[in-house]
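I have a structure I would like to understand better, so I am pasting it below and will then ask my questions one at a time.
With one protein chain removed, the remaining protein chains of the complex are shown where they sit.
Which chain is which? They are A, B, C and D, in the order written, and residues in each are numbered from 1.
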């Protein structure tokens, strides 16, 4: 198995509520996986498990064929659904933070030329997300969308091997969103990142992803809705990727989705 | 002037940063105003001012031809951008709260038959937003989209005369979003509400609204970006509304926007 | 708080405060053993014996009018209630300290070694007075030592610290401190007998309006002291009970009694009260107190406060007499007129 | 694994928590044995046997004079005073704290006063306190209340003032009056914080209780400690202090547990 990430029969439960059940999934290095699914299906929970923030209730996760430690390593980057930036740092401070940690193990602060270099890098990234004019604002002084862009810049500057994005562009207007799409695509191909992105915008899922996963409940008990969890009900590899299987594009009922002109495989995965 | 809300030369500033400048706006009773604009333009700030949460730095706001008090009245409902529900109340408790305040001035709690009636009403509303299975969860146990739907249910159950929505459907998947659109349209026409909605989804703005406002900076000083604020750069009344002027539909560069087949007036408002 | 008119009116319920000290334990025992009730009933009144753990606070509360009477040393009676304008009558002179107060030094058994040391003591108390008298006896003055105010509750443990090499204290702390390795008692109240008196004082106005209170108190006192002097089983039991109330053992308590000169016979107490030596003692105490500023910032001379003694003798300002040594009730006890 | 992520299970927690306490006990035993080797009648750090002996009578044998088991009578009296003092303070903190935190006019008018009262050391005003409240139980309870209530009030007020502005706005758009807002939004959210404030105040409350009992009392844990202090009877003082620590620690654990039980929403997983 040469997958970067491999989930084997993973379950996530909160108390007696089953959120995710029987997730079997292999994510290859360099792929861009979009995850869609109804609200409350467990998309964020799946990301938390991949991140190492939470351990699954059952099942194993292998990263490079080794069990994933329930700990967040710097090789994984994340943008949370509720934009979480450090409220005590300015825009610039938030962005430089990752560089400082890497370059100054002891003080976690940079000085002199190294600081200027780091700040220049951060400013470049902030320009890319459109925050050049706001370098010295604190998060409490920014709009929702600005905080979200800051979180994106903060994660991207580290160029993590595995990037986990939870509705990263949800609060952005179409113009800026398009810029962000370009940015992420560029970084993805330049640094051969592996990206897992949760989104509600089906157009985005298909235009960015090399593979689209749909999380939903496969079975439902109307009297005890919490007894069954969601699982991967559709797993659609898209043509863009090197290794593509034959298939036809499916209309997902996306209201505002663009016309996706691609050939995909609707292969109901084995796990349900 | 028979407008419900009337803004005259309204400015909003934070410190020396001008966020909104020279806003002149009349909102008629029964209209559904969509507000679009780039991230950080001041859309949420405008809603806060309309809500009475903040007083504008300059200018007057008239509600029914009387100056708006800087106080939030129950005739105005709101869904904030960052879903803010009461973390100490369950889903049902959050939804019933508005009814309890109205019916039990002293205890703010209902008992017996009246409680059952209120809960039935709340459950109906929660069913409409798809939270029937989660009546007794606390907000901390819910996903982002579920909290957002709860906030919508909480505001709608009061059927406020003026409803202010700040990206209310941002964290919802297309299926549930369509349900929400239907719900809000139904309530809007059944109870002749006046709705002001901020959104980033241009399709949504045009399909739901009777008028679309675009907030953006009309002038820009590259050396002191904070010196100029945003204002209403486009004000497009749509055909749906009873009183419509002639015009043509404009492609707003919306990536995923639907084909909007309508006749609108691009009338650059006087205020810039 | 009661006004003067109210206190002056005849009443039937009174509160007397006491704190733990060898010479005052009879009050606690009398309360426990029903002697208080017996005498109070006899005069148709009610007397509450109130324990106040902190001695200074008991006197303060008396001065503030919360208590009608209190057990107090002669010097404190002068500087707290009397200096505060509260007309006070000392109706029972219970005992004098005959070794109950002492100066302890570590590493020397001569008082002259105190020169230049830090002396831990309750400042402005009888300990301070004892120190002044001790220094005087070896030709030194207060400026030859540095005093450190130490709370009476903590002085025993403070003395165990190696930092502390000189202290003045009273019993029961003194007996505890004497056991500290290396401690020597170099001066004690036994060297100035009769100067540190332990009194029961009551508010003069209350007493005048209610002479029965004085009679009952005298009755209680002399019955109890007679009982505790007895060398039989009953006397032993009474002393054991007092020891327990004081939180100590019988041996320890009897050790403290040995350094307390109890006026068990009312005649002896009357004689001591009427003796001219008392006036001399009070003059000394008064001069010391004044020199330490204990009469308050307003007092311009040692004569600011007036004291009255049996036989119409007075000391200080005769127009502002606030401390009266009143032998009437002790005399009645001596006469068996109670 | 990084130390921040090393979560410790319940049982291991108990074991680890016991270590420093056991170490302290060991140190005590060694030092005490040491001192006794030099001075067999050392009173400051008594050996365990002496403590057991001293406590035996207080715990199991009725006092000859009053017929009471002194240890239990002391405990009961102190707990009663402490309970009353804490209860009154808690109520005051709840009412005054919420009003101060939520209503700007009330805050403007009274916050200076509350700060003033909070920073005045009550023990400096003992004579006035005893004059105002008498020498009975009231004064002791009052000292506890004056000692801890201002702190609790300020803590609750600060917590209430920090409630997200959106919640206040939201409640008002839902039709809540000031009163309803206090009752349904502020009060329930103050409760878990109140329990925390009580936990933090327990230490100071015991200090004030003991101070009060040291001054005017004839029963209580603090009274006994100050009574035997005259004789340096550490063989009674140390077990009494240990007992106070045990009582206080138990209260602390109970409060924490009940906060978790009663206010699940405040302790819930918050990913």
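The rule is simple: contacts are C-beta pairs under 8 Å (C-beta built on N, C-alpha and C of every residue); 3 or more make two chains touch, one makes a residue touch a chain.
These numbers were taken from a predicted model, which means no experiment stands behind them.
Residue in contact with the omitted chain (choice from C:15, C:150 or C:281): C:150.
Residue A:105 is the one among A:15, A:67, A:105 or A:222 that touches the chain not shown.
Across the entire complex, the residue among D:55, D:86 or D:244 in touch with the chain not shown is D:244. Of the candidate positions D:93, D:174 or D:210, contact with the unshown chain belongs to D:210. One chain is missing from the display, and on subunit A it is touched by residues 51, 53, 71-74, 76-78, 80, 82, 84-89, 97-98, 100-102, 105-109, 138-141, 154-155, 158, 160. Counting the whole complex, the residues of subunit D in touch with the unshown chain are 2-8, 12-13, 16-21, 24, 44-45, 102-113, 115-116, 118-128, 131, 147, 150-151, 154-155, 158, 164-166, 168, 172, 177-178, 181, 196, 199-200, 202-204, 206-207, 209-211, 214, 222, 225, 229, 232, 234, 237, 240-241, 244-245, 248-249, 252, 270-271.
Subunit C meets the missing chain through residues 1, 3-4, 56, 59-60, 63-64, 76, 79-80, 83-86, 120, 122-125, 142-143, 146-151, 154, 157-158, 160-164, 294, 296-298.
Just so we're on the same page, only the chains that are shown with their structure count from here on.
Taking each chain's centre as the mean of its C-alpha atoms, subunit B lies 48 Å from subunit D. Taking each chain's centre as the mean of its C-alpha atoms, subunit C lies 37 Å from subunit D. Residue positions of subunit D touching 2 or more other chains: 269. Counting partner chains per residue, subunit A has residues 14, 44 touching two or more of them.
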